[in-house]
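Structure below; questions to follow.
== chain A ==
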Amino acid sequence: MSIDTVLLYFFVVAALAGGVLMLVAQHPMRVALALIAVMLSLAGVYAMLGVHAVAVFQVLIYVGAVMVFMVYVIMLLDVRDPSFVVRYGRLLVPGVALGTLLAAALGLGMAQLRVTPAAAGVEAPSYLVRPFSQEFLQQYWLHFELTSVLLVAAVVAAIAVIKSGRRQDG
Partner candidate 1 sequence: MTPTMNLLTVIVLLPLAGFVLNGLLGRRLGPTFVSVVGCGLPILAFLATLEAFSTLQLAGPDAALVEHAYQWAAVGNQSFDVAFYFDRLSAVMTLIVTGVGSLIHVYSTGYMKGDASYARYFAYLNLFLFFMLTLVLGRSLLVCFVGWEGVGLASYLLIGFWFEDPAKAAAGKKAFITNRIGDAGFLLGLFLLYHVLGTLNMDEINAAFGGPVAPAVSASLVGVLLFIGATGKSAQIPLHVWLPDAMAGPTPVSALIHAATMVTAGVYLVARMHGIYEHAPLASQVVAVIGVMTAFFAATIAVVQTDIKKVLAYSTVSQLGLMFVALGVGAYGVAVFHVYTHAFFKACLFLGAGSVIHALGGEQDIRRMGGLARRIPVTFVTFAIATAAIAGIPPLAGFFSKDEILWFAFASGYGGSTLLWVVGSATALMTSFYMFRLLWLTFLTPSRMSHEVEHHVHESPWSMTGVLVVLAFLSAVGGFVHVPEFLEPVLPLATARESLEHYEHTLVYVAVAVAVAGFLAATWLYRGGLAKGDALAARFPRLHRMLGGKYFIDELYDAVLGRPLHWVSDRVFLRAGDRFVIDGTLHGLAATTRRVAGRLGRIETGQLQWYVTMAVLGIVGCLAWVWRHV
Partner candidate 2 sequence: MSEPMLLNLLLWLPVGGIVALGFVSKGRDPLVRSITFGCMLLQFVIAAVLYQRFDGLERGLQFATDVPWIASWGVSYRIGLDGLNVLLVALTAFLGPLVVMGAWTAVQKDVKLFHAMVLFIQFTMLGTFVAQDLFLFYVFWEAMLIPMFLIIGLWGGARRVYATLKFVLYTAFGSILMLAALIYLVLATQDGNGLTFDLRHLSGASLPFTAQVWLLAAFSLSFAIKVPMFPLHTWLPDAHVEAPTTGSVILAGVLLKMGTYGFMKLGFPLFPDAARAMMPVIMTLAVISIVYGACLALVQDDIKKIIAYSSISHLGYVMLGLASLDLIGIQGAILQMVSHGLVAGGLFLMVGMIYERTHSRAVADYGGLARILPLFAVFFSLLTLASIGLPTTSGFAGEFMALLGAFNAAWPAHLAGNQVPLTLAVIAVSGVVLGALYMLWLAQRILFGEARAPHTPLEDLNARETTILVAIVAAIFAIGLFPGEPLAKTELAAREFQQRVLGESVLLGSGAR
C-alpha cells in the first residue's frame, strides 16, 4: 500500500466527511467551509489521479472564485434569520431517505460493473495541462467560444436582476 493510495483514501474520506458536514452544519458559513473542504480534497484526489489540469482549476475557479463570492455574501447577511437557527425543512426524513435511495440506486446499478483504469493496451493520454489544452482548443474551440456567450448572458442576467431589484426598492 503506497503512500499515494493512503493519501487518495485520506482525501476521499475527507471529501465524504465534508459532504456530511454540509448537511449537519447549522450556520451557512460552516456549510461553506465544509464545501470548500470537499472541493479541496477532491482537488487532492484529482491530483493523486494525475489529472492535474482539473485539480488546478478546481482550486482556482471553484475555491478561488465561486466560494469566495459565496462566503462574502453570507457574511453580509444578517444572522438572526430563522433559516440560520433552524436547519431542516419539514421534508427532512423523506429527503434523506430519497437521497440515500438515489445514491443506492446508482451504486447498486453499477454494482456489478468493475470500473478500472483503461486496459494497458490503450495508451492513456497524459492529463497534464499542455496536452489537455491542445485537445481543448483543437476539438472544442466551438465550446470555448460558446462559454463566452454563456458568460455574457450570465453577466447581463445578473446585472438585470440586480437593477430590477433596485427598481423594486426605489
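Definition applied: contacts are C-beta pairs under 8 Å (C-beta built on N, C-alpha and C of every residue); 3 or more make two chains touch, one makes a residue touch a chain; residues count from 1.
Candidate selection criterion: all candidates are chains of the complex that A comes from, given by their letters.
All figures in this text were calculated on a predicted structure; none of them were measured in a lab.
Among the candidates 1 or 2, the one that touches chain A within this complex is 1. Those residues of chain A that touch candidate 1 in the complex are listed here as 89, 91, 94-95, 98-99, 101-102, 105-106, 108-109.
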